[in-house]
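Here the complex is missing one protein chain, while the rest keep their positions.
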Amino acid sequence: MSSGSKADALMTVSVEGLSPRAKEIHSKVVAFIRQHIQPLEDDILRKKSDSKYISAKIKDLQSKARQQGLWNLFLPLESDPGMKFGAGLSNVEYALICEEMGKCPISPAAFNCNAPDTGNMEVLVRYGTEEQKRTWLMPLLDAKIGSCFGMTEPAVASSDATNIQASIRREGNEYIVNGHKWWTSGAMDPDCKLCVFMGKTDSSAPRHKQQTMILVPMDAPGVKVVRPLSVFGFLDEPGGHAEVTFTNVRVPVTNVLLGEGRGFEIAQGRLGPGRIHHCMRLIGNAERALELMLQRTMDRVAFGKPLAALGTIQANVAQSRLEIEQARLLVLKAAHKMDHYGNRVAAPEIAMIKVVTPNMALNVIDRAIQAFGGAGVSNDFPLAAMFAGARTLRLADGPDEVHLRTVARIEYGRHHRRQQAKL
Amino acid sequence: MSSGSKADALMTVSVEGLSPRAKEIHSKVVAFIRQHIQPLEDDILRKKSDSKYISAKIKDLQSKARQQGLWNLFLPLESDPGMKFGAGLSNVEYALICEEMGKCPISPAAFNCNAPDTGNMEVLVRYGTEEQKRTWLMPLLDAKIGSCFGMTEPAVASSDATNIQASIRREGNEYIVNGHKWWTSGAMDPDCKLCVFMGKTDSSAPRHKQQTMILVPMDAPGVKVVRPLSVFGFLDEPGGHAEVTFTNVRVPVTNVLLGEGRGFEIAQGRLGPGRIHHCMRLIGNAERALELMLQRTMDRVAFGKPLAALGTIQANVAQSRLEIEQARLLVLKAAHKMDHYGNRVAAPEIAMIKVVTPNMALNVIDRAIQAFGGAGVSNDFPLAAMFAGARTLRLADGPDEVHLRTVARIEYGRHHRRQQAKL
Amino acid sequence: MSSGSKADALMTVSVEGLSPRAKEIHSKVVAFIRQHIQPLEDDILRKKSDSKYISAKIKDLQSKARQQGLWNLFLPLESDPGMKFGAGLSNVEYALICEEMGKCPISPAAFNCNAPDTGNMEVLVRYGTEEQKRTWLMPLLDAKIGSCFGMTEPAVASSDATNIQASIRREGNEYIVNGHKWWTSGAMDPDCKLCVFMGKTDSSAPRHKQQTMILVPMDAPGVKVVRPLSVFGFLDEPGGHAEVTFTNVRVPVTNVLLGEGRGFEIAQGRLGPGRIHHCMRLIGNAERALELMLQRTMDRVAFGKPLAALGTIQANVAQSRLEIEQARLLVLKAAHKMDHYGNRVAAPEIAMIKVVTPNMALNVIDRAIQAFGGAGVSNDFPLAAMFAGARTLRLADGPDEVHLRTVARIEYGRHHRRQQAKL
Partner (left out) sequence: MSSGSKADALMTVSVEGLSPRAKEIHSKVVAFIRQHIQPLEDDILRKKSDSKYISAKIKDLQSKARQQGLWNLFLPLESDPGMKFGAGLSNVEYALICEEMGKCPISPAAFNCNAPDTGNMEVLVRYGTEEQKRTWLMPLLDAKIGSCFGMTEPAVASSDATNIQASIRREGNEYIVNGHKWWTSGAMDPDCKLCVFMGKTDSSAPRHKQQTMILVPMDAPGVKVVRPLSVFGFLDEPGGHAEVTFTNVRVPVTNVLLGEGRGFEIAQGRLGPGRIHHCMRLIGNAERALELMLQRTMDRVAFGKPLAALGTIQANVAQSRLEIEQARLLVLKAAHKMDHYGNRVAAPEIAMIKVVTPNMALNVIDRAIQAFGGAGVSNDFPLAAMFAGARTLRLADGPDEVHLRTVARIEYGRHHRRQQAKL
């Protein structure tokens, strides 16, 4: 290959291809997980329903991680150019770290890199006023409080974001917030103090100018955490997923984010990085599931030989590897495009990975479960919980079908333009 | 078609094709479920972890069902020719009733038709001594006690039944039972009083003569219910699935079933009907999931029209119908062969349905979950729990792979014989 | 099972379950194929493009088959109650014979049971005038001539039958026929003398009353066989699939079938039995492919053991058996419903099998091809040709998508009615 070619460095994405600084952070994260988090895994899995116990373990890990400077790694240089708040990694660089976190539950929380706090912090960094930053961003960056995101509603199909029924109505110097939300992740945690709430300020505005985002303190009168929702049988404590009602909740007008009618715009901007994070954690889930499967099938004997010697097991291992490799490359391509050309240019890839990675992870995890037998569906291994989590990601932020439609429309649009260009 | 032909009645299997008596029982079961069980569904789903509450509801339903004679319907005429203990239905007749029970959780328990009690009762009817019947069968038939089946072990691949490590050693008039079991369904219920335990009496005997089944009282010294196992986070209370250890448990020699070395034989006989029941309940699961999907997609609107108007939803509905119809016919064929030619002749079909129906049910339920969005993975609908249950049935009684291997060997054997016959 | 129950004979469909007469015909067909057709297979496959050679072989087989009374077996008792023209078999009975024919190419032609002649003959039996029968039906029943069916058009999506653009315009005692048809199977054979032609007589009539069927002699001025179409690379000689243009073709008014505006009605009636035939031949295709796969994998050695010993091969064999069994039961159920309740009642099942069986056959044949290596895609075995044929059946008579939509609509309709009934 002719030297100097840009393509020269193609596909070198891997720890080796990273900048020295990113490489160092990456290896510190890997070491931290191995040394401090992995050993807790069995314990955490078996005490999944003991919310307090898990919270305490997380706090302990957080203080260790922070000491090592492994903190708020998620904030991209683009949102935080002065590296005032975070580590200033690129999307590609952080993506590779997300993969590592995905291999072990509670890792993201240990580094203060867990959803939905990450998305909320990024929104505050980009759009928050000085006061909003002081009040909400700083304690979030310090993991002193938690937050949730009030978007999905039980009454309408969340596949269509313009369906939202929650209302935000101005009255003097206040907004009156009303709405019925659910799948509000994080809200079950007693430390959750802030809800980034999406509602409509003006139903007569153009479709994507009706929505507004506003900061609602969780202890404001009228906010009621109704109940936790389970994912299959998991409650995902301590944060959980809550049904929350907002009844005539009054917040000062200064709590609005960016301005009335700009909620959809903020939501769109928030999606890109969040999807990269989710998708790379799913890659990590899948790598972990495959690793567990490899170990188990080497250890277990049936009909006189290790399961690893069976052709069907080998085919499943190989198929999993094929799917993981392909999905990872696509996620990294999306991250790379975001880094270099922005979220809008990366939109097709972001839609694609939203479908590709959860389905891939479900396939890989399911094969591992099958190889484990009964142990696979139990809490003795993280497989069942990872499966449940991956399954929700085929629904959260719009179901597969919506993203496939988006991809198809992009294809038709491109084809149409190509045909025009030929004429 | 020429009248009088046996094929004349082919495929008329449906409520219409049943004998008047079976038809009557069937419609009473349907009515009972609609009137008494269905209305409790939401309540039960939301209180899934309140074991006592559910137990009380079940006891109440049981007394109503028994009053209507809807009781112990599972005992086949073949095992109980005098209809001394049960309803004397054929496998086909009961299969169609199982489908109905599969549509609604806790239905099987309401009619005292829930696993593993059904399998244990059938074993006692067929092989129990008078004393064993008096002591264990009668209270089980009366639902005064519950029972469990101690088969699967954490240390060995359950895909190979000859792997069993539990031991049953004779010492005078007693057997000393030692073993480590798990996935012992039913054992978490405080009413569970009996374990039908499988272990080896003679490791030097031929491969399928080493195992023995013995009746172990759950309150015998040395029996320890270690912990409940979860299935994708579900504990399936009140019976649950337990890890149980048996340490030098002493039981009188009269507790042995059928005789030393006959455990494998009993297990094989037990499998056929149990699989029909499981598979038809899975058909019921799938029908229910499809019904929920139809209703939901008619109710929900996205992008200006009901989800039911979307081509992808329609394709999913249709694909589900295709898969359900085919699977049901195969299960009914297996049941029919069992009724007319016995379990041995039906063995190929029994192996086939063990693979076909859980996979079919998982597909159908998963499509329904997808159409429901977040609600689908929660406990607001029975979909997530049905999915978890169906998933375990790809593992219980041997994973798919073992049954596919059985089917393949039968094919090769048949082909070989056909080729021989041509020579 | 209680004796006397209708369900008693459930699923006994098999040669054993047939009436003595049907059983006799079935075994004669099996013997004839084994003795006379099977030995020609290799020869025919290698001379696939020598149309004359194949025609001669078919004629020879036809005279032998007719001598044995194995002739025009397809005509159902229902269409031909006096058994004036055919064998008077039920749909179920003939279906099982179709399966046998599907195992070996050119079998259907040998028994004068090949499409599209069968459909055309049945239409003439049911709706033909005495003159039409004398002129066209009798020579078709004698295999003295062949026929084709002019339905599909290159310019419009055949998934929507009302799209048809061909016109049939009355002028005095004649109709002027114009149209551009393709996939007109059979038309390449020089013996093809008749086209059953579908066109519109009245574009202003209600949607399903616009179409008319008319008998067009292939030697009428204005009929032009433009070219053969290939299926993958196969020309399916001698009959082939032709592109045919009809330019101002004049036929006497007496050539109309049943009456103006009744074309759609005839087409619908024609579909049911034809689909059973196609589907059961596909079952036969699949059984044959599986048989070939079993033999090949027992014979071939790789890495020191026969392919049959590999787990992936065994899994493929088993999966194929699972799919074949289920599909066959569904086709037989459809046939049974047609026999007992008519085509209209059987419509859901007829739509289902149209999707299920070609896809099943493609899966099974593809696995066999894979096990054969290069030989599998060549003409040394019938696999490649069977694959190509099965692939077209996902398109002919409407693509999968149309039938899935039909099935979905039936589901929604049923659900709606059930919900109404509950109120």
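Going in written order, the chains are labelled A, B and C, and every chain counts its residues from 1.
Just so it is clear, contacts are C-beta pairs under 8 Å (C-beta built on N, C-alpha and C of every residue); 3 or more make two chains touch, one makes a residue touch a chain.
Keep in mind it's a predicted model, so treat the numbers as computed, not measured.
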Discussion item. For a quick check of understanding: of A:V92, A:I106 or A:V177, which residue touches the chain that isn't displayed?
Written reply: A:V92
Worksheet item: Which residue, A:I164, A:I283 or A:L332, contacts the hidden chain when the whole complex is considered?
Response: A:L332
Practice prompt. Determine which one of C:F32, C:F74 or C:W183 touches the chain that has been left out.
Written response: C:W183
Practice prompt. Write down which of A:N173, A:S204 or A:Q419 is the residue touching the left-out chain.
Written response: A:Q419
Worksheet, complete the sentence: Touch rule applied to chain C and the missing chain gives residues 48, 152, 154, 156-160, 163, 182-183, 229-235, 300-303, 307, 310, 312, 369-370, 373-380, 384-385, 387-388, 391-392, 394-396, 399-401
Practice prompt. Go through chain B and note every residue touching the omitted chain.
Written response: 310-313, 315
Item to complete: Tell me where the left-out chain touches chain A, residue by residue.
Response: 1-2, 4-13, 16-19, 21-22, 77, 90, 92-93, 290-291, 294-295, 298, 308, 311, 313-315, 317-319, 321-322, 325-327, 329-330, 332-333, 336-337, 339-340, 349, 352, 355-356, 401, 403-409, 411-412, 415-416, 419
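Here, only the chains that are shown with their structure count from here on.
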Worksheet item: Quick one: chain A and chain C, Cα centre-to-centre, how many Å?
Response: 52
Discussion item. Quick check: how many Å separate the C-alpha centres of chain A and chain B?
Written reply: 39
Worksheet item: Among the residues of chain B, which ones contact at least 2 other chains?
Response: 401
